[in-house]
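Shown next, in structure tokens, is the structure this report addresses.
Removed from the display is one protein chain of the complex; every other protein chain stays in position.
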Amino acid sequence: MSYHFEFGWLLQYYPQIVKGILITIELIAIGGVLGISLGTFCAWVRALGPAWLKPVIAAYVELIRNTPFLIQLFFIFFGLPSLGLQLNELTAANLAMIVNLGAYSCEIIRAGIQATPKGQFEAGASLAMTPFETFRHVVLVPSLQRMWPALSSQVVIVMLGSSVVSQIAAEDLTFAANFIQSRTFRAFEAYIVSTAIYLALAILLRQVLSVVGGLIFQRRLTR
Amino acid sequence: MIEFTVWDILRNLLLATRWTILLSLVSFIGGGAVGLMLLFLRISKRKSLRAFAKYYIELFQGTPLLMQLFIAFFGLGLFGVDVPAWLAAGLALIFWTAAFLAEIWRGCVESVAKGQWEASASLGMGWLQQMRYVILPQALKVAVPPTVGFSVQVVKGTALTSIIGFVELSKAGTVVTNATFQPFTVYGFVALIYFTLCWPLSKSSQILERKLNVAHRNH
Partner (left out) sequence: MSLIEITEVRKSYGTNEVLKGINLDVEPGEVIAIIGKSGSGKSTLLRCINGLETITQGSISVAGAQLLDDEVHLKALRLKVGMIFQQFNLFPHLSAGGNVMLSQTVVKKRQKADAEAVARKMLERVGLGHKFDAYPDQLSGGQQQRVAIARALAMQPIALLCDEITSALDPELVAEVLAVVRELAAEGMTLLMVTHEMKFARDVCSRVVFMHEGKVHEIGPPEELFADPKTPELKQFLGVH
């Protein structure tokens, strides 16, 4: 083997790596919250909402779930300007992640809503609550709780998928790794270290979501 | 400036789509083979084998596919091995697919009732025979919908290989966009072609899932 491994020099690129980590975290924080919010709205429409809106949401969900995130990102960043909508790379990255997670979490949350025992809807109705009041106060939180593991997995998947935003020059962790690699040609160290950081972020994210779940959901669901 | 017709654009994209399809098939089949081996390790009686499989899966599921591609392409090259883009792409996707398929299949095997293991054991079958004649056939039925569902992820995963220079549909999209300055149209078509490839697979997975649940309910 003619290659000599060294990791010490990486320290001089510490600022880029830290910036990359922060951008990656920021992307999934915003993307996660807004994506799940969008997904909740879409899930409500598909499960309980007005009939005219259902095909619109269905088309959106099927389109996002059947095309690569990279292409969605390119379409938003490169394609939308020709419609007059110019976005900077971070905004485009955020938007792409929100739109992407929105579609996936829609299907997950919809499954949660549809697994709600019918009696819950009937109890809400018999207490004179409107369908939306029943959804908001009775159905929503248990639905989210039911699907929290699946939702958490999806958030982690989207966080790992965010590495692709480096391709539109958003300065995330992958961008930092590429930057270092292009300057030093020390590909292996740069990529191994960033991969390890991603792994740590993924594990950390899972923990955070588990704790958040524990805070929001007070009781274990029996059904 | 050269004027490009819609057909020019579409033709280039469709030609590149062949490589997307080929890479998807190679990754899925190769990943399935490696995944099967990984499955056996993951449910093996030997703790060390189980641990190896477990960490392998956690590694490949817990890191970005793009990073795996970079390491395969740039990283291996530094060992003096000249890695062409298609090889790096294929290898990375095979190992990535294997991890996910192994996990999906493990879930399916574990969903086979414990009583099946006990019954076949009490009939004197060894572990391999139990797997081959009793467990896998039952797990197979449950495994079809999610496996077909994952094939969609594989097709979408091939898009990332464009970043390490493999010429498939996404790469063609970038090249054509740079030539025509019509990103809206070009990436629009690219999305449409991916949709045409993926949507039938997604729908099949849903239909198979529904049929399976109907079968379960009739037990």
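As written, the chains take the letters A and B, and residue 1 is the first residue of each chain.
Convention: contacts are C-beta pairs under 8 Å (C-beta built on N, C-alpha and C of every residue); 3 or more make two chains touch, one makes a residue touch a chain.
Remember, it's a predicted structure, so these values are computed and weren't measured experimentally.
Colleague: For the chain omitted from this view, which of the shown chains does it touch?
Modeller: Within the full complex, the chain not displayed touches A.
Colleague: In the whole complex, not just what's shown, which of A:A58, A:A111, A:A125 or A:A150 touches the removed chain?
Modeller: Checking each option in A:A58, A:A111, A:A125 or A:A150, the one touching the absent chain turns out to be A:A125.
Colleague: Which candidate, A:G32, A:G79, A:G102 or A:P142, sits in contact with the chain we can't see?
Modeller: A:P142
Colleague: Could you pull out which residues of chain A are in touch with the chain that's been left out?
Modeller: Counting over the whole complex, chain A touches the hidden chain at residues 117, 119-120, 122-123, 125-130, 133, 137-138, 141-142, 145, 217-223.
Keep this in mind: only the chains that are shown with their structure count from here on.
Colleague: Centroid of chain A to centroid of chain B, CA atoms only: how many Å?
Modeller: Chain A and chain B have C-alpha centres separated by 20 Å.
Colleague: Give every residue of chain B touching chain A within the complex, in rising order.
Modeller: 59, 62-68, 70-71, 74-75, 77-80, 152, 156-157, 159-160, 162-163, 170, 173-174, 177, 182-184, 187-188, 190-191, 194-195, 198-199, 202
Colleague: Where on chain A does chain B make contact in their complex?
Modeller: My answer: residues 1-3, 62-63, 65-72, 74-75, 78-83, 156, 160-164, 166-167, 174, 177-178, 181, 187-188, 191-192, 194-195, 198-199, 202-203.
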